[in-house]
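Inspection log for the structure reproduced underneath, given as structure tokens.
Every protein chain of the complex appears in place save one, which is left out.
Naming follows writing order (A, B and C), and every chain is counted from residue 1.
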Amino acid sequence: MEALIWTVFDFLLITAMLALGWSALSTHSLRRGIALFIAFGLLLSLVWVRLRAPDIALAEAAIGTGLTGALLLAALRDEESAAGAASTEKPKNTIADYLLIAATVILALILGWALIDALMNRQYSGLANEVFTQLDRSGVTNPVTAVLLNFRAYDTFLELAVLLVAVLGIRSLNVSRRPYLKAGLVLSGLTVWLVPVLIVISAYLLWVGAHAPGGAFQSGAVLAAAGVLLRLSGYHGAGLPARIVIRRALMIVGVLVFAIIGLGLMVLGRGFLEYPLAWSGSLILGIETAATLSIAVTLIMAFLAGETGRAGNQEDSSC
Amino acid sequence: MAEYIAMALITTGLIFFIAGSIGLLRLPDLYTRLHALTKADNVGLGMIVLGLAIISGDLITTFKLLLVWLFVLASSAASAHLIAQRARRRERGLWKP
Amino acid sequence: MIDALIWVILIPLLGGLVAVLFPRIAGITGILSTAGMVFACLVLIKLVADSGPQVYLVGGWSAGLGISLYADGLSSLFLLMTAMIALAVSIYASSYFRQSHLRLHYWPLWLLLLSALSALLLASDLFNIYVTLELLGISAVALTALDGKRPAVEAAVRYLVLGLLGSLGFLAGVALLYAAYGSLDLATLATRIQPGAASWAAAALMTAGLMIKTALFPMHFWLPPAHANAPAPVSAALSALVVKAAFYLVLRLWLDLFGVSLSGGVSTLIGLLGAAAVLWGSWCALQAERLKVLAAYSTVAQIGYLFIFLALILEMPVGIPRDEAIAGLMLMALSHGFAKSAFFLSTGIIQQRQGHDRIKELAGAVQGMPVTTFTLALAGIALIGLPISGAFLGKWQLIDGALYLHDWLLALVVLAGSLLASAYIFRVLGQAFGNSPYPTKVLSIGMQEIPAMVLALIATLVLGLASGPIWPFLEVTVMSGRAGM
Partner (left out) sequence: MLSVQMIYGLAGVLLFTFALRVALSQVAFLRRVLAINVAGAGLFLVFISAAYKGAGQPADPVPHALVLTGIVVAFSATALAIALARRLHRPSDDD
């Protein structure tokens, strides 16, 4: 009986997700497309929870839907003010489109067949048991954080560099957005009350990451949400430090701490990012705190499109 | 016994959600829809949170669930107000994009 | 000593961070970091030459669980090329960007691009390769759109969209391989992979994704606007390094992972696409109005040669002719890298001095900038593949390999491509000779002309005459074969 309930639930969840995904991409009005995309992202977080991936659900809701959605809506606001009316073009299907549809149907069939073949006769189960046997030597008990910050720490190191490069690229384009108007009573009331709570939650998420779903990326995203909320309610600096030098330092602190700890361990004769067993817990926490700070600052600057805001001195138009 | 109370609470909560969505589809203009959504969904969520708290039993999860409910209440009330305010201004032609 | 692998990645990365924090000393940090990178690469080459391929387990975990870096003959030679070109471009850029406000944004992005390149050339874990590909793509796009003018930003937008689609294709392949064989490490996957639907689809997807990134013929339309509109030092790096790093990945995947069991009909397809790229790229280069567009289309053609080479290697049975072919491919890739970067750098000098790079109005360039035109001529020799250049030896091996496989069509295409290449190079050189009697002064901008000339000299003289040691170096390391380890 219970299996039946689960299959019905799976069926409903998948059809809802596919329907949302399909409609987000094929509605005529871009504004409705973005709204549906945000709904799709939230439903996707539900799918991650269903597939027993709570860390991904947190990150999907915070970064994949929340911040990406905020970014898209801000982009829409600029595009609409530039283009006047909301863009409601009806894409007419040319022959190229039909060809493309045929090609993607074939691709879908090939990929589906390949996936079924991969899952059916699968001799090697993934790296799960390797991770669980080594888990006690990783310094944290949450397996995803162990993989992210110990076993595959080099991946996370490069990924923080990707985030940094993206923001450096945005900064060089110098496309700062018009600041928002001073918020009315309700929004500023909400902001004054919500922002401190968001900061506490982000600290909690950072701390809990060691033994339960959470960690640097989720807490960085929540901190960035506080910054975005400040920005929306009229605080131009969006909570970022006013002085340019501090802002630059915060941008790179995540990658820098990673590199310094890696090099420090090499000086002590161990490999790059090869944590000694005794300190690995605290080293990971140190890296995570620095990563949270730089993730939050870079995500906020991505939303601001790199503008320093009125508070920053105008030595150069972007920090 | 607690199971059944929780079950009852959650189903009534669901009924409120369904009422909210029907309100969204059927009601004529923006303001009434906003009204339906924020009112019905928040009560529905309150019911579900209560039901889940009973099922979970321990205090910390109950507190977290209440926190979730508080956040949804605050954000949906604030956003409903903002949407309504923007619609009012647009009607009176005050709004400049 | 094995830490050289990590230092090659860390030096430019730390340089980039310093350049973000202290923009005033960004130029010097850039030059010092690239010099450090060259030194680390030389140490690495010596290490690989003495004791064979090096594996570095990052974080001390075994290859299955953790990520391992791998340096063999192929990757360390590409790394050395990257480091040397990077040093020359950095010296060039420190004077090219001296006045402009772009200096603040150029150096951090450039140094992070270099660390992405070295991380990619040393990666041996599939998902790690995906992350380095993204890091490379995003920094290249940011650099392309650096001067913020409309054509550059439009080219950067198209480059980003196609780059993301390429990375998604690659990631789809990684997902299938992990679902089927439960590992991400190249060495373990090479032992586990068998021909089947999953490995076929993964090979097709990954190769298609990387073909977009190398701008192979049908998917090349994003490259000319991007490379032509980017600032000169950026387009030199894009053409010589970024596009070639993606080709290196195709080579690595087909030699190590998919090679044995899956080549089949794929090599004929790759050969055909390569041939089409050679002909189409050279033909468009002949029509190009501007020097930079000509250089960009010549990159499309040169990538075509490399893919023809790959098709031949896949068809050859393992043995001496195959090692020769791989060494020949290596020589062509290296000499194109040096020659193309020299070509773009000297085009940048012409553009800065004369305000434009239209080929028709180049008259008098020889008199005004004799050294720059000399570098253009040297680079042209290496691009065509005339005798004293690495490309000549490479093309010799290419035609030799094609004849070995009795593939007359490919040999014909290579000859036709070289003919077209000489046509468009001599068209440029012909325009450069003006009528004013004698050169006013030899060196117009030392800091910019000398690095460009050194690169061109490496492409022609060093690779042409002194490329002896490459053969044993390549054969010892690449042929030892990763799967056996």
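Everything below uses one rule, namely that a contact is a pair of C-beta atoms (placed from the backbone, for glycine too) under 8 Å apart; a residue touches a chain by one contact, two chains touch by 3 or more.
Since we're looking at a predicted model, the values are computed, not measured.
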| item | value |
| --- | --- |
| Interface partners of the hidden chain - shown chains only, full complex considered | A, C |
| Residue touching the undisplayed chain, where the options are A:Val8, A:Leu51 or A:Leu277 | A:Leu51 |
| Options C:Trp7, C:Tyr178, C:Trp200 or C:Tyr297, residue touching the unrepresented chain | C:Tyr178 |
| Contact set of chain A toward the excluded chain (per top definition) | 6-7, 10, 14, 17-18, 21-22, 24-26, 30, 33-34, 37, 40-41, 44, 47-48, 51-53, 55-56, 59-60, 63-64, 67-68, 71-72, 75-76, 78-79, 82-83, 87, 89, 91, 96-97, 100-101, 104-105, 107-108, 111-112, 115-116, 118-120, 125-128, 131-132, 143-144, 146-148, 152, 155-156, 159, 162-163, 165-167, 169-170, 173-175, 177, 217, 295, 299, 302-303, 305-306 |
| For chain C, residues in touch with the removed chain | 127, 131, 134, 138, 141-142, 145, 148-150, 153-154, 156-157, 160-161, 164-165, 168, 171-172, 175-176, 178-179, 184 |
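Assume only the chains that are shown with their structure count from here on.
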| item | value |
| --- | --- |
| Where chain A and chain B are represented by their mean Cα positions, the distance between them in whole Å | 26 |
| Interchain centroid distance [CA atoms averaged], chain B/chain C, Å | 57 |
| Euclidean distance of C-alpha centroids - chain A vs chain C, Å | 32 |
| For chain A, residues contacting two or more additional chains | none |
| Interface residues, chain B side, partner chain A - complex | 74-75, 78, 81-82, 85, 97 |
| Touch list for chain C against partner chain A, complex | 3, 6, 10, 13-14, 17, 20-21, 56-61, 64-67, 101-102, 104-105, 108-109, 112, 115-116, 119, 127-128, 131-132, 134-135, 138-139, 141-142, 145-146, 148, 153, 172, 176, 178-184, 192, 196-198, 200-202, 204-205 |
| Residues on chain A engaged by chain B in the complex (per definition of touch) | 77, 80-81, 184, 186-187, 189-190, 193-194 |
